[in-house]
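Have a look at the structure below before the remarks.
The other protein chains are all here in position, but one chain of the complex has been omitted.
Chain naming follows the written order as A, B and C, and within any one chain the residues start at number 1.
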Amino acid sequence: MFFLLSVPLVLFSLGVVLARSPVRSALSLVVALFLLAVMFFLLDARMIAALQVIVYAGAIMVLFLFVIMLLNLQHEPVETARPGQRTIAGAFAVVFALVLGAVALRGLPTMPGPGVEVAVTPSFGSVESLAERLFTRHALAFEVTSVLLLGAIVGAVVLARKIPR
Amino acid sequence: MHEVQPAVVVENVTFLWWIPLLPALGVLFHIFLGRRVGKTAVSVVGPSVVAAAFIVSLVAFIRVWLGPPGLVLQQVLWSWLPVGSLDVRFALQVDALSAVMILVVTGVGFLIHLYSVVYMHDDPGYARYFAYLNLFTVAMLVLVMADNLLLLFVGWEGVGLCSYLLIGFWYDNDANASAGKKAFIVNRVGDAAFLVGIFWLFWSFGPGSHTFSFSEIAERGRQLSPAVVTGVTLLLFVGATGKSAQLPLYVWLPDAMAGPTPVSALIHAATMVTAGVYMIARLHALYELAPISLDVVATVGALTAVFAATIGLVQTDIKKVLAYSTISQLGYMFLAVGVGAFSAGIFHLLTHAFFKALLFLGSGSVIHAMGGEQDIRKMGGLRRYLPVTYATFLVGTLAIAGVPGFAGFFSKDMILARAYAEAPMLWGLALVGAGLTAFYMFRLFFLVFLGECRADAHTRAHLHESPRTMTIPLVVLAVLSVVGGYVGLPEFLAWGDRFSAFLAPAVGGSAHAGGHPHLALEVALMGASVFVALAGIAVAYRFYIQAPQTPQQLAARWRRAYQLLWNKYYVDELYAALFVRPIVQLAHVLWRQFDVAVVDGAVNGAGGVVQETGRWLRRWQTGNVQHYALSLLVGTLLLLGYFLGRG
Amino acid sequence: MTTLAFPDVAWLPLLPLMVIGATALLVLVADLFSEGPDYDALGWLGLIGLIVAAVCAALLWNQSGSTLAGTLVLDRYGLFFTILFAVGSGLTLLLSMNYLETTDIRSGDYYTLLLFSTVGMVLMATSVDLIVIFLGLEVMSIAAYALAGIWRTQVRSNEAALKYFILGAFASGFLLLGIALLFGASGETLLPRIGEVAATGTGEQRLLVTIGAALLLVGFGFKVAAAPFHSWAPDVYEGAPTAVTAFMAAGIKAAAFAAFVRVFVDSLGPLAGDWRGALWILAVLTMTVGNVSALVQRNIKRLLAYSSIAHAGYLLVGMVAGGENGNAAVLFYLAVYTFMTVGAFAVVIALGRRGQPHEDLDDWAGVGLRSPFLGFAMTVFMLSLAGVPPLAGFMGKFYLFSAALEAGYVWLTVIAVVNSLVSVYYYVGVLVKMYMAEGGVEAEATSARPYLFAALVATLAGTFLLGLFPTPWFEIARRSVESLI
Partner (left out) sequence: MTTVPASWYVVLGILLFTIGALGVLVRRNLIIVFMAIELMLNAVNLVFVAFARQQQAMDGQVMVFFVMTVAAAEAAVGLAIILAVFRNRETVNADEVNLLRW
C-alpha cells in the first residue's frame, strides 16, 4: 500500500516541477496533495487527512489556479535556461536527499516508541483528540494563527488592491 | 634603572576638562556657524580656542612643576565601564609627561593655527579646515591626557581620522585622495595590532577589577608572564610604527605631505606622529618588563633613523625632504625609548616639535612665495627675498643638524650618550644618521636659500616675504629651537638635566640614573657627534655651493691652480666614488625599489586584493532569486556536512 | 462530548503582547474611519501603544512565570527583547511618519502591518515552544514581506518583496523540517524537553537532533542574514522602502537573534560542541563577506545592507563565545545596533525627497557642510558602526570581542578585529563624501520634518548614551540572560 501510493506521489510531485504548463503543474500538485491526504489517513491522521483535502486541495489550490487564470499564463515563459544551473541544482538536490534520507533511515528504525506497525488507540487522529491537544497544550499557537491570518489578509489586500489614482 | 619609583601623589582637580573642551567648542562653532559668520570670525575663534587651552595647560603645567615630585592632577569625568571585571573611567590626568605634551600640543598648535589664518585664507574650505584642525587638537589632547589605555585609544583613533581628513583636504586632487587612502590603510594595519594588543592585555589580566589605568597596568604588568608582556608590547609597538611612521609602516608619511603645509607641520611633524613615542613612554613600566621588546624598539628606531636619512639625500621636493627627516628623527626618539632613555626620547620629541614645525612652516612660507613650487632645484638664492624665513630656517636647520648651542644638539646628544652605554652598534648607526642628517638638511638649505635663483622670471617677480601673521610663528619657533634645549643640559654643565629630573616621576629614572658615563667619555661622545654634524655640513657646502662652479671656471683661467684643485677635486671624486655615490645609489635603490615597489606595492596590493575580492563577491550577487536559493541550499549542505562530519 | 480543560491563563506574561496586538487592531479599525492625506494620528496611536507595551514590560521586570501550558514565559530575556522591539518599532514609526509623505504608501495599512510584525517578534522572544516561535516568525515575516512591497508603484519595492518572500518561504521550509526532526527525536516541541533529549537521548535521537539543529541554523541564519544565507539582504534592503529597511535591519534581525539564542542556548546547549564550530565558520564568513562586499558599494542602502550582514557576523561571534558574558554582549549589541542603524537610515530618509530618494553616494557629496546637523548625525552613526570609541558601537564590539577572548577564541577575535578595522574604510568613505566633496544634493531642513528630527535625536541620544554610560545597560543585558542556561 505504501508503494502503491508513494510511486505516483513522487511522479506527480515531479510533474509539478517538470510540467511545461503552469496549469498542468497546478493540477499535478492537486493530485499529489490528494495522495498525501490518503497517506495521512494511512498514518491514522483522519482529521488531518480531511483538512488536507478541504484546505489545501480545496482552498489554496483554487487560489493558485485563480491567479494563473487571472494572469492568463498558459505556458512557461521562454526559458532563458542556463543549463548549468539545472545540473548543479539537480546534483545538490540529490546530495541533499541522500544525506537526509540516510540519516532518517539510520536514525529512525531503532528509535524508542512504537513503529507504524503497532496499533494505536482508536481515538488517535480523531477530531476529539486533535481538538483536545489543540485547545489545551497548543492554545497559544492556535491564538497566534488568528493574528497570522489577519496579518496575511491585511498584507494581501494592501498589495493586491487597485492602485488609487 | 628604575629602583626608585617616587610615590605618586594624586590630586583631584576640576579644570582639566577645559583643555580639550575649548577646542571642541571651536569645532562645533566652525561646523555649525562657520559658513554663516564668515572668515574673520573663524580666524579669531580657531586660534583663540587653542590659545585658551594653552593657558589652561600652562596652569596645569605650573601646578605639576611646583607641586611635590610625582604630583598627578586628575579629573574623573565619569565612570565609563564600571561592570564586573571592568572599571574604566573617563578620566583625564596630567602628570609631568602629560604636562609637557599638552604644552607642546596647544603651544605649537596655537602657532600653527595662527600661521594657517593667512596660509589658508583664500581656501574655499576655510571653516572646514579650522574645524578639522581644532578637532585634531581635541583628539590629540585626549590622547595625551588619558589616564587609561582605552581612552588613549579614543584619542589615537581620533587623531588618525583627522589626519586622514586633512591629508585629503584638497579632495579634488587625485594624488591627495590616494595619499589619504594610503595613510588610512597603513594605519589600519598598525591599529589592528594595537587593538589586539589591548585585548590581549585585558584578557591576560584575568578576573578581578580592571581600570585599565596606566598605573594599574604598571602594577599588574609585573604579575604577567614575560612572554605575554613581550607579545603585548610588541603588538602595541606595531601600532606605534604605523602612527609614528617607522619601518616598515612609514610609507604613508611622505605621501601625506600632499596635505596643506601647516597640517604637515602640526600633525605630521610636531604632534600626531609622536604619539607612538608618547605611548611607549607612557607604558614604560610595561616595556621595561620586556627587554626583547625594548631591543626591537631601539633597533627599529635606529634602522629607521639611518634608512630614512639616506632616502632624504636624494629627494628634490622640499616637503619630502622634511618628511623623510621626520621619519628619521622619530627613529631617534624610538631609539631613545628603546634603550630605556624615556626622558631623552620625550626631550627630543619636544625639541623636534619646535624645530620641525619651524622647518615645515618655513617651507610653507617658501612654497607660498614661490607660488606653489616645491622643487628645490627650481629655487635658490631666496635669502634676498625672504629674509625672515631665511634666518629662521637657518636656525631650524642648525638645530636639526645638531650644531652645539641649538636645541637639537642637546636632545640628540642625550640619546646618543645613552645609546652608547646600552648598545654601541646602534650608537654607530645613529651617528651615521646624524651625519647624513646634517648633510641633507644643509643641502636643502643651500639649494633653497643660497646660490643663484633658478626660478623663472615670473616666479621671481612675485617673490615676497610672507606677512607678519606667518612670520611671527616662525620667529617664536626659532627662539624655542634655540632655548628649548637648555632645559636639558648634560649633567656636568650649569644647571644640568632639569628636564629629565622633571619627568623622572612619570617615566621612571632619569636618563643618567644608570650610572654616569665618565665625564671624559661623555665629552668625547659629544665631540664625535659634533664632528659628524660639522662634517656633514662641510660636505654639503662643498657639493652644493663650491663644486658646481669650481671645475669649469678654474680650469679655464689658471691651468696650474686648476691642476691643484683638480687633484683636490679628484680626492673628492674618489671620496664620492667610495662613500657618497654608493650611499646615494643605495638611497636610490631603497627609494625606488624598496619604498616604491615593495612597500607601496604591498600596501596598494593589500588594499587591492580586498577591493578585488569585493568585486568578485559582487558578481555572485546576480540579482537572480534562484541563484540565491541555490546558495542557500549549498550552505545548508555544507552545514549538514559539518554536523555529520563531527557526529 | 468530552469537555476540554482550557489551560489556566496567567495574564501578566501576555500583557505586552496583548497591548501591541490591541494597538494593531485599533490602528486597523481607526484606519477605516480616517480620511487622508494626514495619517499622523494613526502613527501616534501606534507609538503610544508601543510605549505602553514597553512600560508594561519594564514594570514586569521583577516578575516571572509562564502561561498557556508553559508555551509562553515571562522572564527578563523576553522582557528585554520586548522593550527592544518596542523601541525599534517605535523609532521606525517615528521616522516613517515623515517618510511616508514622500511616497505613495497608504499609512494606515503600513502602521498596521508594522505592529503585526512586532507582535510576531515579541512571540519569538517570549515563547519556549518551537511551534509558537515558528508561528511568530511567520507572523513577523509575512507582515514584513508585505511591508517590503508596500510601495506598489515602485518596481524595486515589488522586486524586493518578491525576493524576500520566495527566499523567506524557502528558508522557512528548512526551518520547519528542522523542527519536524526535533519533534521526531523528542515527541515534543517545548524547548526544555528537546534540551533533555539532546543531553541524554540515545544515539539515534541525538543524530536527529543534530541534523534538526543544522536545519534550524539555516532558518535562523537566513533571518539574521548570515553568510552564506545572506544573499537576499542586499537586494531586499535596497529595494524596500527605506523606513521598512530600517525596520528589517533593526527589528527583524534582533527578533531572529532573540529566538536563535534562546533555542540554541536553552535547548540545544548540550550540543554546543557541535554548533559552536559551525557558528565560528558562519561568523567568519559573514563578517568577511559583509565587510568586503561593502567596500565596493555605491548605493548607501546597499552599503548599509552589507554592513548589516557584517554586524550579524559580529553578533555570531558573541554567540560562539557564549556564556553569560557572550550572550549578554549579543543582547547589548543588538540594542546598540538598533539605535545606530535606525539612525543611519533616518539620515538616508532625511536626504531623500519625493521622487528623488538620493541613495547614490554621489548625492551625498558635501552634505555634511551644507546640513551640519545631518552631517553630524551621520558621522556619529558611521563612526559608531565602525566601532570608533567612545560611541556605542565600540562598546558593543568591545563586549563581544572580549567575551570571545575570555572564552578562548583568540583567532576569531583577531579576525573580528581585523574585520571591524576593514569596515572603517567604507564607513569613513561615506564621511569623506559628505565632508570632502562638492556637488551633491541639498537636504530639506530637518526642522520641516519634526518626526524625523525626533527620531534622529532619539537615536543619537541612544548611541551616545550606550557608548558613554554602557555599564547599567550591559548590566541589564547580563541580568536578562541569567534566565537562560
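Assume a contact is a pair of C-beta atoms (placed from the backbone, for glycine too) under 8 Å apart; a residue touches a chain by one contact, two chains touch by 3 or more.
Treat the numbers as computed from the prediction; the structure is a model and nothing was measured.
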{"item": "Where the missing chain makes contact, among the chains that are shown", "value": "A, B, C"}
{"item": "Among C:180, C:199 or C:465, the residue in touch with the chain that has been omitted", "value": "C:180"}
{"item": "Residue touching the undisplayed chain, where the options are C:42, C:57, C:160 or C:335", "value": "C:160"}
{"item": "Sites on chain A contacted by the missing partner chain, in the whole complex", "value": "1-2, 6, 9-10, 13-14, 16-17, 22, 25-26, 29, 32-33, 36, 39-40, 42-45, 47-48, 51-52, 55-56, 59-60, 63-64, 67-68, 70-71, 73, 76-81, 85-86, 89-90, 93-94, 96-97, 100-101, 104-105, 107-109, 111, 113-117, 120-121, 124-125, 129-130, 132-134, 137-138, 141, 145, 148-149, 151-153, 155-160, 163"}
{"item": "Absent-chain interface as seen on chain B, which is shown", "value": "618-619, 621-626, 629-630, 633"}
{"item": "Positions on chain C where the hidden chain makes contact", "value": "131, 134-135, 138, 142, 145-146, 149, 152-153, 155-156, 158-163, 165-166, 169-170, 172-173, 176-177, 179-181, 183-184, 187-189, 234-236, 238-239"}
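As a working rule, only the chains that are shown with their structure count from here on.
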{"item": "Separation of chain A from chain C, taking each centre as the mean of its C-alpha atoms, in whole Å", "value": "30"}
{"item": "Residues of chain A touching at least two other chains", "value": "100, 103"}
{"item": "Where chain B touches two or more other chains, by residue", "value": "627, 634, 636, 640, 644"}
{"item": "List of chain C residues in touch with chain B within their complex", "value": "162-163, 166-167, 170-171, 174, 206-207, 210-211, 213-215, 217-218, 221-222, 227-229, 231-232, 234-235, 273-275, 277-278, 281, 289, 292-296, 325, 369, 372-373, 375-376, 388-390, 395, 401-402, 405-406, 413-414, 417-418, 421-422, 424-425, 428, 431-432, 435-437, 468-471, 474-475, 478"}
{"item": "Footprint of chain C on chain B - complex, ascending", "value": "31-32, 35, 78-84, 90, 128, 150-151, 153-154, 157-158, 161, 164-165, 168-169, 171, 180, 184-185, 188, 191-192, 195-196, 199-200, 202-203, 610-611, 613-615, 617-618, 620-621, 623, 625, 627-629, 631-632, 634-636, 638-640, 642-644, 646-647"}
{"item": "Sites on chain B touched by chain A in the complex", "value": "626-627, 630, 633-634, 636-637, 640-641, 644"}
